[in-house]
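Yeah, one chain of the complex is gone here, protein chain that is, but the others are all in their spots.
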Amino acid sequence: MTEYASNIHPMAAILIHAAIPLTIILVYALVAIWGERKIAGFIQDRLGPMRVGGWHGWAQSIADLLKLIQKEDIIPTNASRFLFKFAPFMMFAASYAAFAVIPFSSAYIGSMINIGVFYLLAITSILTLSVIMAGWASNNKWSLLGGMRSAAQMVSYEVPTIATVLTVVLVAGSLNLMTVTEMQAGNDTLGFLPNWLIFQNPFLIVAFIIFFISILAESHRVPFDLPESESELVGGYQTEYSGMRWAMFMLAEYADMLLLSLLGATLFFGGWNSPFGDFMSGPVWGFFWFMLKGLLLVFVMMWIRWTLPRYRVDQLMHICWNILIPLSFINLVLTALWEVIF
Amino acid sequence: MLNAVKQSWLTFRSIFTGMGVTIRHFFGPSVTLQYPEEKMELPAGARARLYVNIDDCIGCNLCARACPVNCIDIETVLATQDVDLGKTSTGNPKRFWLTRFDIDMAKCMYCDLCVYPCPTNCIYMVPEYEYSEFDRSNLVYHFSNLEPEMVAEVKEKAEQEAEQKKREREEMMRKKAEEKAKKELEEKKKADEETPKNEKENRGE
Partner (left out) sequence: MIEVISKETGNKEMVINMGPQHPSTHGVLRLELVLDGEIITKVRPNIGYLHRCFEKYAEQMDDYAKVIPYTDRMDYVSAINQEHGYVIALERMLELEVPERVEYIRVIMAELQRIASHLLGIGAFGLDLGAFSPFLYLFTEREKILDIFERVTGARLLYNYFAVAGLMRDVHPKFKADTAEFVRTFRPKIKELNDLLSYNKIFIQRTANIGVLPEKVAFNYAASGPVLRGSGVKWDLRKNDPYSIYDRFEFDIPVGTGEVGTLGDCWDRYIVRVKEMEQSLRIIEQALDGMPDEGDVMEAIPKRIRPKEGEIYVRTETPRGELGYYIVSDKSASPFRVKARAPSFVHLSVLPAISKGSLIADMVAIVGSIDIVLGEVDR
């Protein structure tokens, strides 16, 4: 498809490459925000949105979006105007750019670079910058505290994330996510299980648990949602934002959640590979399976969110530096040994 | 080390227990009522709005006096002798025109204290709760069933009667005063007839 487009005009290929992930993110965000509210509702014996659009309020997110567009864009008098305005867009840009290396199906990946994982981890660290930017530029004490917490949290949790990703890379032998996915094809682990990496190696299960905890923290989900913990910091770095700029933050947050879930699905659950071998496989089915795996992880993240209380900031750091980082490195070494032995 | 493993295991176990509880609720029934379509049935004794059965009201003002927030405003006019207002369903005779019986539901605090002293049980709470208004003055409920012209007429009549009574009373008072004055005059005359001598002496020339 992209080759065909680049035959017409090189710009067309770029536009198509830009448009496909953007469409996916936007549609996903609308569905996920509605879905999260429904899930929260059902978990809490409520119904969630029921009015807008008829069946179970499916158009609620669209209505919210329309409302947010109409809202006044408030910039505090003493805020640093440029940084304040720029931060939400930078945050979204960072998580959007990372989708370039996610293999959505066997036929489509934004950019076939051979350092995909490396690029993804590098570009998502810009998120930290934008959060600090927003917190600092708001000139609000709560925002500042939220921004600083967030910076510390994201920088810390990048370490275990990278260490676990490295474990997978060690087993897969490639930094390109497409290659990592392709090598998980087939269905002959222990005779019946798919060849997904999580079933390949006991240490990878531990790696997945560490990875999952880290991405919860990276995407600010409960129990690690300290940067915007509403009962302590009012709204964290988002306190002063309103209207579309606030919506950009929400969009970036949901996009980030999807990105990390999809990364998890690629690294541990075989990406776009069908769980039934050749049955129901192909580019379209591949996209379906990939999104399904990603959304299941997103569902678990939401499920956890509506169950648990949140950690305190020092406990969060304790978990990261004293437990997860040593554990992930030990795990890395043990995986390497396993690979050498078997 | 072993302790750390145990602790993390306990943490995970408690998290999974909690997640088990929430997933059971996820598939469990919901308790939400979709309000305008589905409504909660209020019990018969629910205190949601004050209502006055004005036909039974005798204008005794007890409810207004019992109210802690003074939200009941009653104005009564004594009925003239030529009209009979009849009796309430409880058999109390009515003696007053109720020219005004206003309840300001914006002030009311639903304490039910006005209900108890009422001798005819004509003021009570009803389970009707959907009466929000955009204008606060609409929350003042007028229970008096008299037309403004009627009110004016009744007032005029009552005034006339009062005036007449006043005049009668004044007449009576005047008559009494006249009689009294007469008596006094007579007495004075009598006394005068008796006293002149002394007085002259007293002037003492």
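The first chain written gets the first letter, and so on, giving A and B; residue counts start at 1 in each chain.
In this text, a residue touches a chain if its C-beta (ideal position, glycine included) is under 8 Å from a C-beta of that chain, and two chains touch if they have at least 3 such contacts.
Keep in mind that this is a model prediction, so the values were computed, not measured.
Touching the missing chain, out of B:P36, B:P68 or B:P148, is residue B:P68. In the full complex, the hidden chain is touched by chain B at residues 7, 10-11, 14-15, 17-18, 20-22, 25, 31, 42-43, 45-47, 66, 68, 109-113, 116, 125. Of the residues in chain A, those that touch the hidden partner chain are 40, 43-46, 139, 141-142, 145, 222-223, 225-226, 229-234, 306-315.
Rule of thumb we're sticking to: only the chains that are shown with their structure count from here on.
With centres taken as mean Cα positions, chain B sits 65 Å from chain A. Residues 39, 41-47, 50, 303-304, 306-308, 323 of chain A are the ones touching chain B in the complex.
Put simply, chain B touches chain A in their complex at residues 4, 8, 15, 18-19, 21-23, 25-32, 34.
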